[in-house]
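Since the structure comes first, as structure tokens, the remarks are kept for the end.
Shown here: the complex without one of its protein chains, the others still in place.
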Amino acid sequence: MLVVEKNALSEEIESYVEKYGNDRSALLMILHEIQKKHRHISEFAQQEVARLLNIHPVEVYSVISFFAFLNTNPKGRNLVRICQTISCDMKGKKQVVEAIERELGIKIGETTKDNKFTVEYANCLGLCDMGPAMAINDQVFVNLTPEKAVELLAKVK
Amino acid sequence: MEDKKSLRAPVSQKPHVIPKPEHPEYLGGSITVEINEKKLTVPFGTTILEACKQAQIHIPTLCHHEDLCVAGVCRVCVVEVEGMRTLQASCAFPITAPIKIKTTSNAVRKARKHIIDLLISEHYGECYSCFRNNNCELQSLAKEYGVDHYNFGHVTQPRYEVDNSSYSVVRDMDKCVLCKRCVRTCIDLQEVGVLEAIDRGHNTHIGTFLEKPLAEVICINCGQCINRCPTGALRANDPRDEIWAAIDDPTKHVIIQTAPSPRAAIGEEFGQGPGKSFTGELNTALRRIGFDKVFDTNFAADLTIIEEGTELILRLYKDLVKKEKVALPQFTSCSPGWVKYLEHFYPEYIDHLSSAKSPQQMFGALIKTFYAQKAGIDPANIVSVALMPCSAKKFECNRPEMNSSGYKDVDYGLTTRELAQMIKEAGIFLPEMPQSHFDDPFGEASGAGLIFGATGGVMEAALRSVIEFVTGKRVEDVYANADITPVRGFEGIRYAEIPITEVGPVPKLLQHLIPDWNWLKGATLKIAVAHGTANAKKVMEDIKAGGKFSECHFIEFMACPGGCLGGGGQPIPTNEEIRKKRAEAIYNEDKSLPVRKSHENRHVTELYEMFLTDGPCGHISHKLLHTHYVKRGKYIA
Partner (left out) sequence: MENHLTVKLGEKKDRKGPVIFSEYKRGDAIRKALSMSREDILFELKDSKLKGRGGAGFPTSTKWMLTAAAKAEKKFIICNADEGEPGTFKDRVLLMEYPELVFDGMVVGGYTIGAQLGIVYLRGEYEYLLKPLEDYLEEMRKDNLLGKNILGKEGFDFDIEIVLGSGAYVCGEETALIESLEGHRGEPRNRPPYPINTGFLGRPTSVNNVETLAAVSHIVVKGGKWFAKYGTDKSSGSKLFSVSGDCERPGVYELPWGTKVSELLELVGAKNAKAVQIGGASGHCIPKSQFDRTLAYEDIPTGGSVMIFNENRDMLKVLKNFMEFFVDESCGQCTPCRIGNVKLLEGVEMIEKGNYTFAHINKLKDLGRTMQLASKCGLGQSSPNPFISILENFKDEIFNRGNGGRNGR
């Protein structure tokens, strides 16, 4: 990491600390912001957060590792999460997943070579009456069919 | 409720205790409970586990540790509380109502057995190839509950790699039961913050920052996590094989120095209760094992006192008389865990550390120079072993700057546990050994060096000399029996002021250093003692904020709770009671010694006459007995 990048990241994190406070209770929201912007929370970012909240880096890492939506390694530019829980499963999640896997040429849990997509399973998204459901980044899509799902992915930049 | 800022460990692992009443005898201060139909009155807020202990009812535990806050995660200690739908973890349940408890009902027994079965099903390790064999809490639980087969299968493959990157601590997470004692130790008790639970669910494991090897994170090597681990998941980096090889090699002259704390605790490894020193017996045993010479680390401790005390007087002189800028308070430097803690967390303060090496390293340097010369042995053929209560000593002797003899000053740091193992391997039962003395030319040391092992000991030892140096009075005339009680005890942080009312004739050894000593008259020496790095942190934060401790002149810091006698290489288990007993053993041995002040150790004065000829803090001493430190900082690369 270049020094300028580091400084920019530090400044960014400082601004979050300004917004949410320097108490440990600000941790989750600060991590969210970093995750949202950078799609991961880097080694340096974790240590900066630890420094600014006066906690240990391993505590930050421990919290990140606990939550499914936070990660320390970069993922693809777009994160696709498909519900794997029973109601969606019964409505044909399997076919949707297979279509996506075929179309993108990757297996679930992987990232496309061009880094455009990472595809993962998620547990119940709270859209069970409209399954199969999936989330692309922070938007959700429901009543999917294999064709529809692939079509939706094609529209993503 | 505690101050939020001090809540560093996950709150769920904090006691969350209902504060116990100051006067349990007042109305409402106590509650009568029924345990297995027996009535018992306990103070409000007592946990069920504590109450059962009072009633002499045994409850199995695994994640509970007396030194640490409540976790309530293993669930082995569950009991039935009448009226509650589920079983309750007795270690985590504060009594606030007159409840009825059953500790051995069918549901309870079954649950405990299930839990032990589950833990064992995931436990990759075999007792006969494990250093905790016969001293393992999981093993004893299995025995207690009569586990005779794998009820829920058994892992056949390791899940984790053993991390032996560190000179001090080896982590084998396949033997971990996730009791989180190490996490609570490292974050709470020591406030270092190396270990935490990583991932969740079945993938949960104890890890470091981004799973880096222990050697690459800011572990201070204190080994306190080892002492509190119930299983063999954490152990010290064991040099026994190398030491045996050296003993077996006829060309090697193998020397061992023994520190006082291991001597006060090693009996525990042989089934003796804590509180008795086996110094003489150990000397004999070590010779039988095949060590060529056995020296007393206390000799070097006496030397440390002279060097460190002189350094302090020189700093004070520069500050008070010459008005030069010097780093005060001076910090002790004999605890390598503390030194590394300061290097990481308060690097801007490293010039406050006394430049004097720790006794272990001073001795190491002398053995391969002074002793080698005197005995006519090529230092290249000397293998120098240090019996220490401490896992950080293993790291210390491997610090690159610790080779002022031209060789690695100390080759191996050996812990109490490891030496006990060697003694057993040699077929020796230590308590039955005849007693014998230490070898010349260093001989027996003073009681001052001995008490280094207890928190406050370095300070007391230093004071015994400093008071005599400057006042010309005998310590015994100031403090009965030369027991400087204000610095003794187990309170985390202690502070004392010692007024210097008169200045007497200064001993020959120091006379050349300062022309006139009268400036000390009327001064008040302010000193403090802190043990456990969490307490050290409090003192450091106070110093940073310009508080009371910033006005101190001299502060003793020990990384481990209780000082060296609670070190990370000491016998397992540990708790406050055991540590107190060990301290008693040390103070008793001190009382029994003819010489109790470092400067009265004749071997030390001789050393200055014969070898360190330009005196304390002179050139020779600086080359051999002093060192420097590294500003490490907190950033993990």
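Residue numbering begins at 1 within each chain, and the chains themselves are lettered A and B in the order written.
One rule holds in what follows: contacts are C-beta pairs under 8 Å (C-beta built on N, C-alpha and C of every residue); 3 or more make two chains touch, one makes a residue touch a chain.
This structure is a prediction, so every number in the text was calculated from the model and none was measured.
Contacts of the undrawn chain with the visible chains, over the full complex, involve A, B.
Taking the complete complex into account, B:74 is the one of B:74, B:313 or B:487 that touches the chain left out. The chain omitted from view is touched by exactly one of A:25, A:73 or A:115, namely A:25.
The missing chain, though absent from the display, is touched by one residue of A:53, A:80, A:100 or A:119; that residue is A:53. Checked against the full complex, the candidates B:21, B:43, B:94 or B:213 give a single residue touching the omitted chain, namely B:94.
Mapped onto chain B, the footprint of the missing chain covers residues 1-2, 4, 10-12, 16, 18, 70, 72-76, 78, 86-87, 89, 92-94, 96, 107, 110-111, 114-115, 118-119, 121-122, 151-153, 177-178, 180, 197, 199-204. Contact residues of chain A toward the unshown chain are 23-29, 31-32, 53, 55, 62-63, 66-70, 84-87, 89-90, 122-131, 135, 138-144, 148, 152.
Basically, only the chains that are shown with their structure count from here on.
The touching residues of chain B, when paired with chain A in their complex, are 4, 8, 187, 192-200, 207-210, 217, 634-636.
Chain contact summary for the complex, chain A toward chain B: residues 23, 43, 46-47, 51, 55-59, 61-62, 65-66, 72.
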